[in-house]
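Just one protein chain is left out here, and the rest sit where they should.
In this document, chain identifiers A, B and C correspond to the written order of the chains, with residue numbering beginning at 1 in each.
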Amino acid sequence: MDDRGRLEAFSDGVFAVAITLLALNLFVPGPGHGALLGQLGDRWPSFIAYVISFFTIGVIWVNHHEFIRSIAVVSRTLLFLNLVLLLFVVLIPFATGTMAEYLTAGGQDSHVSMALFGAVYEGMGAAFGGLFFYAVRRGHTVYAVPDNMRRSITLRFSAGSIAYLVAIIVGFFSPKISLTVIGLVAVYYIVDRTPETGEPQT
Amino acid sequence: MDDRGRLEAFSDGVFAVAITLLALNLFVPGPGHGALLGQLGDRWPSFIAYVISFFTIGVIWVNHHEFIRSIAVVSRTLLFLNLVLLLFVVLIPFATGTMAEYLTAGGQDSHVSMALFGAVYEGMGAAFGGLFFYAVRRGHTVYAVPDNMRRSITLRFSAGSIAYLVAIIVGFFSPKISLTVIGLVAVYYIVDRTPETGEPQT
Amino acid sequence: MDDRGRLEAFSDGVFAVAITLLALNLFVPGPGHGALLGQLGDRWPSFIAYVISFFTIGVIWVNHHEFIRSIAVVSRTLLFLNLVLLLFVVLIPFATGTMAEYLTAGGQDSHVSMALFGAVYEGMGAAFGGLFFYAVRRGHTVYAVPDNMRRSITLRFSAGSIAYLVAIIVGFFSPKISLTVIGLVAVYYIVDRTPETGEPQT
Partner (left out) sequence: MDDRGRLEAFSDGVFAVAITLLALNLFVPGPGHGALLGQLGDRWPSFIAYVISFFTIGVIWVNHHEFIRSIAVVSRTLLFLNLVLLLFVVLIPFATGTMAEYLTAGGQDSHVSMALFGAVYEGMGAAFGGLFFYAVRRGHTVYAVPDNMRRSITLRFSAGSIAYLVAIIVGFFSPKISLTVIGLVAVYYIVDRTPETGEPQT
């Protein structure tokens, strides 16, 4: 495999394991802890959190795929910036599980768990932004990125970044609205396509 | 890697992790909880459920492989429909473990756990159907799919879909017969090959 | 990816996850359960079992790699026979953990756990044998396999098969000798190379 191939293979492995580990947060205590239907119902935050985090990691994977495709030079610095992104991706199952566990606990714990969740998402977005702008600034992309495209991409990264910040702050008042905001960001990124960095599409 | 290559690599990663996590549902409480032979015997639903879910995920993987091979265009929509399929695949270890845990619990819990199991299988089948018909309708396959083949594939997807629905309903009367139905669907899909979408076989 | 490529990618994914999950059997109860050194010492069967199972899965991976390289035709039957092999590979972490947990429990439980461990290894060896002979008999290998080579391979598979059977039987008298036998089989397979099926070596 060439450099890009192995960067993709390793990253895809991490994305695939992280997205699958999300389901470990779904469990019921087992027989002897009340009716199963009630247990499943009480754990609704886990199911909603699973869907949001699944699609968020999925969106990152799709965008990461398009990003790597546009890269011409795989430098050692790029590999380490990519590791920083993966560091946050791997934290998502933990942050998701903790948030789901505490969302309905009420009080300060709900706020803290939502802030933790938002912070991991914020970190992941910032790491992706850093990876992207590093490659663009160094001219490591296959095609030069025109200024207007660069502006639109900057706007797009900033939108997510601000939305996650809003979610963290809102979480101190209403964790459920905060969760809704983070879910809407996932929907936004699914619907609104990352502008291409100049490579022709298939 | 090209688009198809990376779609396969990521999907294969998720299939591989999900199929391996199935074994996490197999465990015994350890020394001090009665004779090991008795513990293993009491947990027979876990072993049967493991085999059924292992081959079901395996069949999906084989069919997914043949499907991707027949695809010429990897659009962003296809990537997201594929994510929906994986969302259900990742739920299979959870649904399998919960079902095995409650199968012999009796009462409403057995019914609910079997309905959950059947619903995840139903969702997975529907997602695969959606993925398939999206690609065929958009003409994104390597070869045009003739009408008679399209009919036979529709029939095949419908058969699974109806069988899982039957399994969910039967589960409210006899969870064990329901499990047998789901096992038979796996056998059916192993034996009855997915018709090719026009690509010559190796 | 072509058929062989994706068969390898999926199988490698399962091998990689299964070999890594082996380490989940290594854990200590945590602070408040006696001195850490004592806990680690009491759990010596877990560490020995980890090393044996790690190298056994590793050997299977190496041999699987050489096997797939010698295959010219990837039929649907081959894919399913490969799934049967993986079914047993995925059981290895469970069987290893259970065996390590009960090895020093004494009495019937030690025997049963060792028999379970041996049976999973036996099943894995038999599945690999089935996969191999299916491909050879169907003439699906890149080069024809000469009779003397076929005999030597048959002998080699039989050796493992008989050794695992011996380990299961010995396990009813001395689980520790049984574990030693299974460890020696791993060493034997590491040292004694699978004969090539006709393809020139790099």
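As a working rule, a residue touches a chain if its C-beta (ideal position, glycine included) is under 8 Å from a C-beta of that chain, and two chains touch if they have at least 3 such contacts.
None of these values were measured; they are calculated from a predicted model.
The chain omitted from view is touched by exactly one of C:Leu26, C:Ile48 or C:Ala126, namely C:Leu26. Across A:Ala49, A:Val74 or A:Val170, the single residue that touches the chain missing here is A:Val74.
Residues of chain A that touch the chain left out of view are 1-3, 6, 9-10, 13-14, 16-18, 21, 73-74, 76, 79-80, 83, 86-87, 90-91, 93-94, 97-98, 101-102, 105, 108-109, 112-113, 116.
The set of chain C residues touching the chain not shown comprises 4-5, 8-9, 12-13, 15-17, 19-24, 26-28, 30-31, 35-37, 40, 51, 54-55, 58, 61-62, 65, 190, 193, 202.
The rule is short, and it goes like this: only the chains that are shown with their structure count from here on.
Distance between Cα centroids is largest for the pairing of chain A with C. After Cα superposition, the angle needed to carry chain B onto chain C is 90 degrees, rounded to a multiple of 5. Chain B and chain C have Cα centroids lying 26 Å from one another.
Look at where the CA atoms of chain A average out and do the same for chain C: the two points lie 37 Å apart. Each of the following residues of chain B touches two or more other chains: 9, 13, 16-17, 21.
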